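One protein chain is absent from this view; the other protein chains keep their places.
Labels for the chains are A and B, by order of writing; each one numbers its residues from 1.
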Amino acid sequence: MEKENIIEVKDLHVDIKMLEGLLTPVRGVNFEIKKGETLGLVGESGCGKSITCKAILGINDKKCVPHGKIDFRTVDDKEIDLLSLDPKGKEIRDIRGKQISMIFQEPMVAFSPMYTIGNQINEATLLHITKDKKKAKEISMEVMRKVGIANVEKRYNQYPHEFSGGMLQRALIAMALVCNPKLLIADEPTTALDVTIQAQILELMKELQKEFNMAILFITHDLGVVAKMCDRVAVMYLGRIVESGDAETIYANPQHPYTRGLMGSVHKIGGKKDERLFSIEGTVPLAMNLPKACGFYDRCDARIEGLCDKAEPDLVEIEPGHQIACFNCPNAACQAQRAAAEARIKEEEARAAAEETEDKKGGKKRGKR
Amino acid sequence: MEALKDFFRKDLVQYIIKRILMFIPTLLLISVLVFFVIQLPPGDYVSAQISALASEGELVDADYAAAMRADYGLDLPVWQQYVKWIKDIIWTPTDSPYYRLYHSHHNWKYSFAYGRDVWSVVNERLGLTIAVTGIIMIFQYLVSIPIAVYASTHQYSAGDYISSIIGFLGTAIPNFILAIVLMYLSYKWTGSANVGLFSQEMLKNGVHLYNFGEFMKRMIIPIIVIGTSGTCGIIRSVRAQMLDEVARQYTLTARAKGVSEGKIVMKYCFRAAMNPTVSGLGGVLSSLFSGSTVTAMVLNMQIQGPVLFKALQSQDMYLAGAIVMVQAVLVVIGILLSDIALAFLDPRIRYSGGGR
Partner (left out) sequence: MAKKKTKEDYYLASQWTLMARKLKKHKLAKVSFIILAILYIAALFADFLAPYGLEDFDGLYKNSAPVQIHTVYEGENVGPYIYKLTKTINKTDFTITMSEDTSEYYKIKFFVHGVPYKIFGLLPCDLHLFGVSDGSKGGTGAKIFLFGADSLGRDIFSRVLLGARISLTIPFASAIISFFLGIAIGSVSGYFGGVIDIVIQRIIEVIGAVPQIPLWMALSAAIPPGISTIKMYFYMTLILSFINWTGMARVVRGKFLSLKNEDYVMAARLSGVSTWKIIWKHLVPGFMSYLIVSMTLGIPGSIVGETSMSYLGLGIKSPATSWGVLLQEASSVTDVASRPHKLIPIIFVTITVLAFNFLGDGLRDAADPYK
């Protein structure tokens, strides 16, 4: 049952030029999402997941320069590279909100406090569906009802500060779904909410996904949420995907040391009573002037000295649909990559040594002259 | 229609009433402050003024002096003097000597410098002071807001830098100095310093539609001189506000919805940036009065500044106090109006009903 890909992100990079140097929060990200599927993009804060999803819509800050390819299959079955569109142009604006929409982390600041919720939801309806104000209002209200907002007639004319956090998130979802998008990007939609509300919102999203038959790119750092929501998972670290595969596979058999660390830091029901939660030492380094090394090297408990600090592993397939980027894995594909990297490092070192002796000789010669 | 319906919302009306009620203690405090200023010069006010008149050869008879002293309540304790002063301003009965003399129920006392009752001196230039201030204020907003919006949407462009530099210069140069320089330039280029708001002809016939152009021409230098610092201030603050708003998350939400950049700026950012601008109205008005006072003397404008100066030179404190009070009250009215406007503009205030 091979389903068609709705979006394919190919070798996406995002650079930010700063006074202090070039910041590279996203460094070669590849993934694809099939129709109706949910992909979980997991990682710590600062690993580049938000920037990746904003790059899809082209709504990153002006300073962020993306390159690579993001192929999106539109409603009329055409394939467009979203990155090739002018981020301020009409074409991408027609896709935003209509075919791809996004919900944000903090619903409390995602609405303008100056306008009513209804006005802000209706704005999308008016832009993409109908210019008829009466009809648009009906459509908007219908969606509000669908996301579980009670008393819509009254709520429609209320302002954001009159809504609770959970209600606002529902309104935000309504705003995203009003045009029946094919892809929904959810950027940590539940982190700012209470746990009970979280569960409700997730449940709602699942239901709506079925109803609207849309794909979801679910960004989170909460592995519990991933297990509940996602078909497939991609783990991101320092601007790269370090492991990806089916959710079940990754939960059952995490291969990358970072993923194993993440799994270890989740509470398990029925675990040993005084077992300490595992935590990964250190923090994500700043993605600036990165050395040519595995990004996780400093914090990794399975690092190979002399290799991991000198070469960066690529993503290789270790079993069908399961990829990791690590040298230290018994799988044949990884071992092959490791051998190649070691050979390359040796070669480079030999060359460097040769150049150094050459330099010394040259220096002496010059000194004599 | 919706705005009209909003207007009659109960909480909004309550908010406005609350604001107006808060206006009364503010007025009282202003009057206390002004009375404090009036009491500043050492010595007995009436005796000082009468001896000053005497030194100029104008003798005042003793009966008159005694009546004056009674009118000012100079033999009462200070707080009773204050109460009497306020009471006389609010209502002077028909049978009082003051009413018989000036036919007014509001006794603002007597100006020795002008030899008339204080209110007639204040009132003479009040209309023009308000008109001039109003015209300058309108110009300020008309000029500064478009520039600020441009500068904020084109951050770090040449236009942004130029407006920032001019903005800094404008707030830094004291405006009476600007007045001198402009007068000098006007004299050099046109041979006339363009001083005073009215031509001889206008002084004779008054300002009418046919010579309004001439009046506006004479307003050019005052508008530039008095308006510049405020204009630059508004540009700076609106620009900063806009930049703040542009960086807010809701612009991202709107962009993700497919709203165009222009509409994001105008519908969302501009609208939000207007709130602090409106609430700054009182401050702008206050700095206009402040700036126009000294400038009016340099440019010889027929507004209240020079009167205040003359009053202070001869320590005619009740006149000086009245002018300061009128200006302060006008500012407070400005603040009140901006608060009410803000209640319409900002839904958060409207519904919480709270102050700033």
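We adopt the following convention: a residue touches a chain if its C-beta (ideal position, glycine included) is under 8 Å from a C-beta of that chain, and two chains touch if they have at least 3 such contacts.
It should be emphasised that the depicted structure is a prediction, and the values quoted were computed from it without experimental measurement.
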Omitted chain's touching partners, listed by label: B
Among B:148, B:331 or B:345, residue touching the chain not depicted: B:331
For chain B, the residues touching the chain missing from this view: 25-26, 29-30, 33, 37, 40-42, 168-169, 171-174, 176-177, 180-181, 183-184, 187-188, 193, 195, 282-283, 286-291, 293-294, 297-298, 305, 308-309, 312-313, 315, 317, 320-321, 323-324, 327-328, 331-332, 335
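As a working rule, only the chains that are shown with their structure count from here on.
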Euclidean distance of C-alpha centroids - chain A vs chain B, Å: 55
Residues of chain B that touch chain A when the two form their complex: 248-250, 252-261, 267-268, 271-272, 346-348, 351-352
Residues of chain A touching chain B in the complex: 54, 57, 59, 88, 93-98, 101-102, 104, 106, 109-115, 120, 123-124, 127-128, 159, 161-162, 172, 175
